[in-house]
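Reading through the C-alpha cells given below for one structure.
Yeah, one chain of the complex is gone here, protein chain that is, but the others are all in their spots.
Every chain is named by a letter (A, B, C, D and E) in the order it is written, and numbering of its residues begins at 1.
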Amino acid sequence: MSSSMLVVTAHVGDFVWRCGGAMALHAQRGVPVHLICLSYGENGESNAAWQGAAPVERDAVKQLRRAEAEAAAEILGVASLDFYDLGDYPLPESPESVQRISQTMRATKPAVVLTHPEHDSSNLDHCRTYEMVLRARMHAMAPGHGADHVVPPQVLCFEPHQSELCGFKPNLLLEITAVWEQKWQAMQAMPTQRNLWAYYERVALQRGAQAGRRAKSAGTLYGEAYQSIFPAVVPAFVE
Amino acid sequence: MSSSMLVVTAHVGDFVWRCGGAMALHAQRGVPVHLICLSYGENGESNAAWQGAAPVERDAVKQLRRAEAEAAAEILGVASLDFYDLGDYPLPESPESVQRISQTMRATKPAVVLTHPEHDSSNLDHCRTYEMVLRARMHAMAPGHGADHVVPPQVLCFEPHQSELCGFKPNLLLEITAVWEQKWQAMQAMPTQRNLWAYYERVALQRGAQAGRRAKSAGTLYGEAYQSIFPAVVPAFVE
Amino acid sequence: MSSSMLVVTAHVGDFVWRCGGAMALHAQRGVPVHLICLSYGENGESNAAWQGAAPVERDAVKQLRRAEAEAAAEILGVASLDFYDLGDYPLPESPESVQRISQTMRATKPAVVLTHPEHDSSNLDHCRTYEMVLRARMHAMAPGHGADHVVPPQVLCFEPHQSELCGFKPNLLLEITAVWEQKWQAMQAMPTQRNLWAYYERVALQRGAQAGRRAKSAGTLYGEAYQSIFPAVVPAFVE
Amino acid sequence: MSSSMLVVTAHVGDFVWRCGGAMALHAQRGVPVHLICLSYGENGESNAAWQGAAPVERDAVKQLRRAEAEAAAEILGVASLDFYDLGDYPLPESPESVQRISQTMRATKPAVVLTHPEHDSSNLDHCRTYEMVLRARMHAMAPGHGADHVVPPQVLCFEPHQSELCGFKPNLLLEITAVWEQKWQAMQAMPTQRNLWAYYERVALQRGAQAGRRAKSAGTLYGEAYQSIFPAVVPAFVE
Amino acid sequence: MSSSMLVVTAHVGDFVWRCGGAMALHAQRGVPVHLICLSYGENGESNAAWQGAAPVERDAVKQLRRAEAEAAAEILGVASLDFYDLGDYPLPESPESVQRISQTMRATKPAVVLTHPEHDSSNLDHCRTYEMVLRARMHAMAPGHGADHVVPPQVLCFEPHQSELCGFKPNLLLEITAVWEQKWQAMQAMPTQRNLWAYYERVALQRGAQAGRRAKSAGTLYGEAYQSIFPAVVPAFVE
Partner (left out) sequence: MSSSMLVVTAHVGDFVWRCGGAMALHAQRGVPVHLICLSYGENGESNAAWQGAAPVERDAVKQLRRAEAEAAAEILGVASLDFYDLGDYPLPESPESVQRISQTMRATKPAVVLTHPEHDSSNLDHCRTYEMVLRARMHAMAPGHGADHVVPPQVLCFEPHQSELCGFKPNLLLEITAVWEQKWQAMQAMPTQRNLWAYYERVALQRGAQAGRRAKSAGTLYGEAYQSIFPAVVPAFVE
C-alpha cells in the first residue's frame, strides 16, 4: 500500500488557508489525502453567516460550512473527508474523539499528519487539536489497541494566523506554485470567510518569496510553511 | 458605554497582592472594575485559618475568606464581585465555569482582563485560571454563542509568587504610588494571609524602584508588573 | 521519621531505565523508596508481549508486566509499590488519581519525588504523569485537605527517551556505579522490553562519562541525569 | 526640549522597509526623527547595482545608495541623517562606532530608539547593530562619560526579513495607514532594492490586518510591528 | 590544598549586592574567597560621585570606589582582591584580560566561580564578564597552556538587577541569615551606591522568604539566588 497523508483541523476553514497547497500537491502526485475536520467552525469562524439581517440557526450555519468544506476538499483532490461536529470556541476534547482519530490513522497509515501548532493563545481550539492528534498517534501505534498498529507518522504543523505569537518556527517551505490555482479556487469555495482571502494570498506570496531565495524558478512563487515535530530520518543532505 | 476591566483570580487573596493597585487606580479613574474569584482558596491558601487550637469546618473557612475578599474589594472600589466557589488545590476546570466567565465578559465588555500567568509549576490553579480565561475569551467573541459577542480584550498577566520560576517576563510597569494606601489597607483586610503582607509590600517597592528609573517623580514609589499576551495597537511611541 | 523518596511513573518499565540507580542507591542508604506505577504499560510499551504467534489477552499482558515490575522493584530495594492500573496510550487523568497520589505523599512525606519531565511530544503519558504529580503535590500541601499536610517536596525529572526533543536540560548528575549491578539486574528482570537494555546501558555510560569529568574515581562509571523543578535550598557551594 | 526618536540601521534600505511608517508618523506629529545608517549596504544589499553589463566600482554603489537614502529620508521627514560608512557583509563593530552612536544619543536625547532585533542567523549585521545600540545606550547614560548623560531610552526592535527565524515576537502594532502613501514613496525612492517593494507592501498589509482586529477603522489598513526590549512604565491600562 | 571560591564581577559594587552573603559564608567556613573586579564602575555605576557641586576627575572616582571595595571585601573576609581597571560602560574584552583571569584560576583552583548571568540587555558589561569567565575557564583547563591546568570549576550566576529581563532562573537558594550582618555592613561600606541599599536588602528578604518555605528555621531569613551553568555531580538526593 502506498503512503498517505492525513490532515486534522479544528475548523472547516483551516485546511484551505494553511495546507491547501500541500493537499493539492500530494493528491496530484497520487498520494491519498485524508481530511478530518473536528468542527464546522460554526460558532467562532463563520462570522459572516451570523451577520445577515434575518436570524439564523446554528444548524443552518453548520450545513453551510459543511457544503463549503466539501467543495473545497473536492477541488484539492481529497480522498476522504470526515466531519466530527464537536463544536467550537471552545472545541471540547474527549477520549472518544482521540480514539476516532486514531482509528483513521490505523486505517490510512499516513506517513505524515498535518495539523495545527502546539501553541496559540488566541485560538485554543488549535492547541487542543494538536494535542488530540499526538494522543491519537500514541493510541494508533500501541499494539495493545489492535494488531493494525502503525509506524508513528511524522507530524508537520502548518502556519497559524499570527505565527510569532504561537512560537511557530518553520523549518520546511513547500513550493506550491504548481497548484496555486487550485488552492485559490478552494479558498473561494469558502465565501463565508472571504475576509481571509487576501490575507492568505499574501501569506502564500511571502512564503513563496522566502522559498524562492533557493529555488531555481523565476516568476511569482507561492509557498506554505511547516514545522516538523519529530526528527526526519534522511538518506543524505546533498543529492 | 465606557471601557471596563475584568479581574479573574484562582483564589480570593490573589487580586489584592497581584493587581490591587491596578484595580484601585482604574476604579478611581471611573473605569468599572469587575472581579471573579474562582475559589475561596480555602484549602491551600488559608493556612492560618486551619492552624488554631480548635478544629474548624471548611465552610467556616470559606465564609471567613469571602468576608475578607468583600472587604478588600470594597476598599479597592470594585464594581462587581463574583465568587464561583470551585474549590482549590487543585482547582477544577469545567466547560460550565468557562461559559460563566464568558458571560461576564459579554455583559461587561472589558477592554482588558487581568489574570495569572500561563506557567506556574508550584501552583497549577494559576495556570488553569489562565487557560479558563483564554477559553472564555474565545467563547465570548464567537457570534455563534450570541449576538452580544465582544471585541477580544487584551489579557495582562499579573505577577506570580516567584516570577522567574514561571517564565514571567513583565513588559509593563504600572506606577501605583497614588493608590498604595488603598492597596495596603486591602492587604490588611486579609489577616488570614498576613504572612504575605511584608512580602508583597517589598514586591511593590521593587517594582516601584524599577519604574522610577524612567518616572519623573521623586520619593518612594510603588509599582506592579504585568505581561501582555497580545500585541497592543498603539497610535504612537512618543507623545 | 526519616526522609523518604517517592517515584511516580506512567508505565511499569520507566522506573528501571530512568531512575533505577537512584532508587537502589537511596534504598541502600536506608532511605525508604516508594513507587507508584500509574499503568502497566500494557498497550504501548509491551510490544514483545503482543507479538507472539498465539493471540494474547490484555489481562495476561498486565499480569506479566506486573510480575516483572515486582521483581525489578525488589532488586532495587523498593519499600512499597502501588499499581494504579489506569491504562496507557493514552493514560487518562482524573481527580481521583491525583488525590490517590497525594495520599501517598501525605503518608510517606517524601523529601523528593522523581517523575517524568514536563514535555514529551512522542509520549504524552509522561507529560500527564508530570502534571498529575504536581497537582497531587498541591493537594498534599493544603491544610484544608487534612492536618497531615506536607512540606512540599522537591521534584526531580528523570531522563526521557530522546532528551533534546523534550527540552530536558539536566542540572544534576547522579553517579550510580556502586549500584549499577543492581540496576542492570532490574533491567533484565523486564524481558518484555529487552529491546531497551543496550540503549539504557549506553545512556548510563554516557551520563557516567559526563559525571566523571568532575568525579575523582577512575574506571568505568555509570550515571543518571536529573532536572530539578524547584530551587534547592543549600547550606553552601563548597565543602 | 521635546522628545525625539532615533533610528539606527545596519544598511541604508532597512529604515524604509522596517520603520518608515513610524518615522513619517512621528515626524508628522512634530517629533524630531534622527537616523543613523551604519553602512550603505553596498556589498550585500545592493545586488541590482552590481548586476549591470558594465563593471561598477564600490564607491559608485555607495554614492547611489546614499542618494537613495537621502531621498527616502526626506520623504519621511527625517530631522537629521548620518552615514557611518562602516562597510557591510559583515559590518564591523568598534568602540569608536559605539561611542559615536552614544554621542548622538546624548545630543538628541531620544525617548525611543528603533533598531534591528537581537537575533538574525541570516544577517549578522543586524544583530551587531542591535548590540552596538545597546552598548551605546550604556555609554550615553553614564555620568563618567560626560554630564550630558541621558535617561536610558526605550529600545524597540522593528521587523526582520523572516520574523520567526529571528525569534521576533512583536508586542506593539503601529497603525500607519495615514502615512502609508509616504512610506510607499520612500520605498520607491530605493529602486536598487525594487525586488523588496511588493514583499514589504504585503508585510504592511498583514500587520495592518492584525492591528485592524482591534482598531475601529474600516477600509484597508497598513501597519508595522515592533518588540520592546524594556518594560514600559504606563499610567493606566484603560483610558 | 582545600577548595576555594572565585568571584568575578564587572564593577566594584556587584560583589556586595549580588553574592556578599555567599562570600562571607564561605570565608567563615574557611574557604578562601578570591575576588576580581574587572572595573571600578567609575563611569556608569558611581553616579553619586559625579553629582557633587564641584567637578571631579575620573581618577578620583576610581580611587573612591577602590577604597570602598577594599573595605567591603575586608568585611566579607576576602582572601585576595584584584582590580583590573578595564573601564566600564562599556567594559572592553581582550585576550589579555581573559588570560589574566585564567591565571588566577590556575593559581587558586576554585571549585566554583561566581559571576554575572549570560544575558542582561540593560547592562552588557555583565554579559561580557560572563563570557570572559567562560573563556578563561577554557584557557585554565587546557594542558597546552601549562601543566597547572585545572579541573573545570562549576559556574554559578548571581542575581542581576531585574532578574526576569535577563532570563535568570535560579535553581539554588543560599540562606545567608547567619552572615547578613556582615553583608549589610559591606553594603554600607559603599556609600557611593547608597541608592541600592534598600533595594538589595529587600532582594535578600525575598530570597530568604523563598528559601524559608523549606527551611526549618523561624524568624526573618535572608537569602541569595543562584543559577548553575553546568550539571552538578551529586552523591545523593536525600540525606
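Keep in mind that, in the parts below, a residue touches a chain if its C-beta (ideal position, glycine included) is under 8 Å from a C-beta of that chain, and two chains touch if they have at least 3 such contacts.
Predicted model only: the values in this text are computed from it and were never measured.
Chemist: Could you tell me which shown chains are touched by the chain that is not displayed?
Modeler: A, C, D, E
Chemist: From the list C:Leu165, C:Ala178 or C:Ala236, which touches the chain that is not on show?
Modeler: Selected residue, touching the omitted chain: C:Leu165.
Chemist: Among E:Tyr84, E:Trp197 or E:Phe230, exactly one should touch the missing chain; which is it?
Modeler: Touching the chain that is not displayed is residue E:Phe230.
Chemist: At which residues does chain D meet the chain that is not included here?
Modeler: Where chain D meets the chain not shown: residues 42-44, 46-47, 50-51, 58, 61, 88-90, 92, 121-125, 165.
Chemist: On chain A, what residues meet the omitted chain?
Modeler: So the residues of chain A touching the unseen chain are 3-5, 22, 25-26, 29, 31, 111-112, 151-152, 154, 156, 170-175, 210-211, 213-215, 225-226, 228, 231-239.
Chemist: Extract the touching residues of chain E with respect to the undisplayed chain.
Modeler: Listed in rising order, the touching residues are 95, 98, 118, 131, 134-135, 138-139, 141-145, 147, 152, 155, 229-231.
As a convention for this text, only the chains that are shown with their structure count from here on.
Chemist: Tell me, which chains sit next to both chain D and chain E?
Modeler: B
Chemist: Any chains in contact with both chain A and chain C?
Modeler: Touching chain A and chain C alike, sorted by label: B.
Chemist: Centre-to-centre on C-alpha atoms, which chain is most distant from chain A?
Modeler: E
Chemist: On a C-alpha centroid basis, what's the spacing between chain B and chain C, in Å?
Modeler: Spacing between the chain centres: roughly 37 Å.
Chemist: Based only on mean CA positions, could you tell me how far chain A sits from chain E in angstrom?
Modeler: 52
Chemist: Hey, what residues on chain B touch two or more of the other chains?
Modeler: Residues 152, 165, 170, 210, 231 of chain B touch two or more partner chains.
Chemist: Give the pairs of chains that touch; include all such pairs.
Modeler: The set of touching chain pairs is A-B, A-C, A-D, B-C, B-D, B-E, C-E, D-E.
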